[in-house]
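Before anything else, here's the structure in question.
Only one protein chain is missing; all other protein chains are in place.
And now, subunit A:
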Amino acid sequence: MRSSVGDRIFNVANWLILGIVAILTIFPIYYVVVVSFTDPAEYIRKSFILFPEKWSLASYRYLLSTDAFARSLGVSAFLAVVGTICSLVVTASLAYALSRKRLRGRNVILLLILVTILFNPGMIPQYMLVRQLHLINSLWSLILPALASGWNVILMKNFFDSIPAELEESAAIDGSNDLSTFFRIILPLSLPSLAAFGLFYAVGYWNQFFNALIYLNDAAKWPIQVMLQNMLLNADNTELQADAFMAPPPAETLKMAAVVAATVPILCVYPFLQKHFAKGAMVGSVKG
């Protein structure tokens, strides 16, 4: 097909603009990754590094030689794995029960869930509840209050609604009760969808920061985000220095190594997340 001059100018301009947008987006990430692998001496000498002359693992070696950093990565991994599993179990089983239209009390429960989406009682009552449950300083304070969101329950219920009813009817005729129908027929069918919800829950647990800040007093229990905040924004490396055996690299390259180490797990699940973006956009776009 013949394309006009105007068309071609448009294409080139569009191509260029999008290229610039992509570069602006990727540049901070690229810069941090590159500098984190740069030889500390070179970083101090130069004011701007686009590509290092000498690569070095010094910052990572220091960072991972400290117990504190590795431990906080471990805490976050624990939260992400255990939290995601608990969240999926609670969300999916409630959503399935609510997707059965014959269930008595279903509309009342759905209404209550809608109320929780629309109205948030605020930070202090939530904090007081966690304190009364004696969860302060326990890692469960970061999992239990965040187990499910009303939105996820409703989205998952809508998904279960779309599974043909004939499937369960035939299972019921074969003598399967609701419990075994759920575990042996519905859940296996919903694996792709569960994976999507799971990934978004996992990213949420990995990234959660504020709850950890107010519920945990003990630095040994800090998840990675609190550790990072302390290093990056308070410029406080005492937690690290306490148990490092070597001379610290420059604060800046150390920070960047920490940023990269905390982001790698997200970047690992990113390709999987990508398959489920449309669903994720719905999860994220309208939070109460």
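FYI, a residue touches a chain if its C-beta (ideal position, glycine included) is under 8 Å from a C-beta of that chain, and two chains touch if they have at least 3 such contacts; residues count from 1.
The definition used in the following text is that contacts and distances are computed from a predicted model.
**Student:** Name the chain not shown, per its UniProt record: "Sodium:proton antiporter", "Putative repeat protein (TIGR03943 family)", "AraC family transcriptional regulator" or "Sugar ABC transporter permease"?
**Tutor:** "Sugar ABC transporter permease"
**Student:** If I consider the whole complex, including the chain that's not displayed, which of A:L64, A:I109, A:I163 or A:I185 touches that chain?
**Tutor:** A:I109
**Student:** Among A:A58, A:A80 or A:A148, which one is in touch with the chain left out?
**Tutor:** Only one listed residue reaches the unshown chain, and that is A:A148.
**Student:** Since one chain has been left out of the picture, which residues of subunit A touch it in the full complex?
**Tutor:** These residues touch the chain not displayed: 4, 6-7, 10-11, 14-15, 17-19, 21-22, 24-26, 28-29, 31-32, 47-48, 89-91, 93-98, 100, 102-104, 109, 112-114, 116-129, 144-145, 147-148, 150, 153, 177-179, 182, 203, 206-210, 214, 225-226, 228-229, 232-233, 251-252, 255-256, 259, 262-263, 266-267, 270, 273-274, 277-278, 281, 284-286, 288.
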